[in-house]
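For this view, one protein chain was removed and the others were kept in their places.
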Amino acid sequence: MKIDENMSVLDLVKEMDAAGVFCAGRLARALDIFVEMVSDPDTTVFLGLAGALVPAGLGQIFADLIQEDFVDVIVSTGANITHDLIEAFGGQHQKGIEGDDTDLRRRGINRIYDVYVSDGAFMEFEDKIQQIFRDIDVEKRREGIAVYELINEIGKRLKDKKSFVKVAADKGVPIFCPAITDSILGLQAWLFSQLNPLKINILEDLHQIINLAYESKKSGAIILGGGVPKNHILQTMLITGKGFDYAIQITLDRPESGGLSGATLDEARSWGKLKSNAKSVDLIADVTVAFPILVAAAKQKLKEL
Amino acid sequence: MKIDENMSVLDLVKEMDAAGVFCAGRLARALDIFVEMVSDPDTTVFLGLAGALVPAGLGQIFADLIQEDFVDVIVSTGANITHDLIEAFGGQHQKGIEGDDTDLRRRGINRIYDVYVSDGAFMEFEDKIQQIFRDIDVEKRREGIAVYELINEIGKRLKDKKSFVKVAADKGVPIFCPAITDSILGLQAWLFSQLNPLKINILEDLHQIINLAYESKKSGAIILGGGVPKNHILQTMLITGKGFDYAIQITLDRPESGGLSGATLDEARSWGKLKSNAKSVDLIADVTVAFPILVAAAKQKLKEL
Amino acid sequence: MKIDENMSVLDLVKEMDAAGVFCAGRLARALDIFVEMVSDPDTTVFLGLAGALVPAGLGQIFADLIQEDFVDVIVSTGANITHDLIEAFGGQHQKGIEGDDTDLRRRGINRIYDVYVSDGAFMEFEDKIQQIFRDIDVEKRREGIAVYELINEIGKRLKDKKSFVKVAADKGVPIFCPAITDSILGLQAWLFSQLNPLKINILEDLHQIINLAYESKKSGAIILGGGVPKNHILQTMLITGKGFDYAIQITLDRPESGGLSGATLDEARSWGKLKSNAKSVDLIADVTVAFPILVAAAKQKLKEL
Partner (left out) sequence: MKIDENMSVLDLVKEMDAAGVFCAGRLARALDIFVEMVSDPDTTVFLGLAGALVPAGLGQIFADLIQEDFVDVIVSTGANITHDLIEAFGGQHQKGIEGDDTDLRRRGINRIYDVYVSDGAFMEFEDKIQQIFRDIDVEKRREGIAVYELINEIGKRLKDKKSFVKVAADKGVPIFCPAITDSILGLQAWLFSQLNPLKINILEDLHQIINLAYESKKSGAIILGGGVPKNHILQTMLITGKGFDYAIQITLDRPESGGLSGATLDEARSWGKLKSNAKSVDLIADVTVAFPILVAAAKQKLKEL
């Protein structure tokens, strides 16, 4: 690699490509796969979001990817949706707050590694989300609403253009959240359901994402972190019997512990979740560094095509 | 540490305790917390299961912990339940199979790190689980069944005493699975629902686990792996405003990536998920090694009390 | 795995062996290889010590392995030797000291993760080691002494039977330390050399360890942590062109970063450092937990043979 003082991000990744080995080589290979999958109009692109990516400041990148038609389907943890909404409702993710965790509790501050959210932001979230729940058609709530529909109903009511939940609703990109009850958003839904009609129909979510997989001509997966989003995206192609054509995963989880989060994408070939000739890369890297590089380089490369 | 040729597992952990530092010291501290929490009849013990723990051979340990009243509530990934059922239905987790992942697919073999499950085992699973679904009272299925109730209905119909799903049903220990649709079991439930009445009421699950938390005098968490089970157990005490009194987590996930799976238990104090004076330990270790040691040492220590 | 209340460490590892997969399965395989290599009188066993293993409390395990003729050659970081000597000179590794790192400095306390050593212990170390240096034959010092000879001279002058440096000297097991100057012991040697004759002949160390490799009928490597000890042991068999017959490594380092510390033992086959049919296992585990288990189980198994 040769580094100089006037490099664009794409220039840098081209140097990594020339070296072509270790983690840097894999990042360069991820760029090729990313560009190929998002630029092919026949490819349905699934984006998986696990880990505290919105608190880390990546939310707007997701919003822009949706806005610019790079992504067709999102599968997210409930936490990333909750934190997107907190910001859309005017709450803040703060940095640089000091004190140990017991002190923080005393002061009503919740920590996510080195990001901080006040109890006040969660109270504001409660006010706003309960209002939105009330605002959704009662018949729909009574008969059972799929999670992706619920998130779409929320997104339609937002004004913050940096919110990926809003942009997804505007663009008709479904957001699936298989473990909705495992989040503050889910807890709020339950609270609402104690006094108001609300049923959640998760089998309908499964139906819808499987349909999207069936109807896809080709398919690609961009998996940030592991967890439920990773498994959910991969299992969707398992049941269709088609297998993904493209797949990129970015995680620091290890394969050796045997869980799905750290499993290689090659393992997914044995299940038929990836086609045997699928283009794939496992990028062992921190998402908050690797994904912004990948997106910046891809945007420039796509512009140059 | 002094190691000799006639050591029980408890003897070994006592040596680790005498050293008292690094990972070995934390394992010894985990033993103290484990024993204190499971031996206190006033403490409701929540066990979280993430990662491929049943394929790794730990399923019977969970069954025995339930049988011996060590554990009151389980929160699991769908995969651990699916693989428990595969074994209960006569399917096998095999080892020592060779070939790359593309070969394996050709031969109908699915890989989980170094464990292998045939397509045949999944077909057998499908036959048996569809039969069980049919067997559940249709009214219950029509009006909406909570996931923990569904798993209990399944468990009641099993005969394999090594199955933790069966033993939990026998003992009345609820198994929560917030991301049921993110598993083969969930896909089977969806398949069934295409032709038969079946509604799943996940808000009822949330209701039930929150009730259990409210009603607990004291509470403890044993968290194996991260993911949804970890978050779900911790958030339960968030909403009750009580906080856990004891917590042990065993994982190789890193805190630095910022996600909840690798977050320290101290971070959970800032949220009030742990009491400020809770006894807790983060054990950075592989679950398949550390947990069997912990259980073996705890059983011997409890016997000696 | 089936865990009960009366298990010896060997019983536990047998259960892990029956499961036979994931990290637990590798631990069981490590036991087989360990027992086979140490019980074969024709096998020269090299033990590599990297990481703060003596501060973690493992020093006496090493001393006992040497005493009981399990190990023929040691390659260590300078730190492990330094800390062994600190204890042999009456200094202490303490635990449970509180305060942040700036506070600790103010109080003259040096931190190694959660182990603490006072400046006083290092002063005591300086007094004693300078005395020992003076005590070594001046002709030997003047003409150039190999590091393994220097460490042997030190070991011969110790009285603490828990010191692996002493026991190695008593038993004639050489301790190699290729990066001696990269340690407090090395800094002390340099200090001494400023006013006294002392030359260190590191090429003689290389000569000696290569001779030991050449003369071995069969050879085995037990590598704890990575770093210089790992590479040094492996390169020894590279230059002899023989390759190890047995190898076990225990580390949490990752292969994906590409460095030798985390490299798989299979990679070493491509270099000829391991024979192509060598029995080897990569154990991805914390040394302070995995190695005591391995030794306890091996001692019991050897007794039963």
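By written order: A, B and C. Residues from 1 in each chain.
Everything that follows uses one rule, which is that a contact is a pair of C-beta atoms (placed from the backbone, for glycine too) under 8 Å apart; a residue touches a chain by one contact, two chains touch by 3 or more.
These numbers were taken from a predicted model, which means no experiment stands behind them.
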Touch rule applied to subunit A and the missing chain gives residues 1-9, 11-12, 15-16, 18-25, 27, 52, 55-58, 60-61, 64, 93, 95-96, 113-115, 252, 284-286, 288-290, 292-293, 295-296, 299-300, 302-303
Residue list for subunit C contacting the dropped chain reads 50-52, 55-56, 79, 100-102, 104-105, 109-115, 144, 178-184, 186-187, 189-190, 193-194, 198-203, 205-207, 210, 225-228, 231-232, 235, 238-239, 252-261, 263, 266-272, 276, 286-288
Omitted-chain footprint on subunit B covers residues 21-23, 254, 256-258, 284
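Here, only the chains that are shown with their structure count from here on.
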Expressed in whole Å, how far the mean CA point of subunit B lies from that of subunit C is 37
Listed in rising order, subunit A residues that touch 2 or more other chains are 254, 256-258
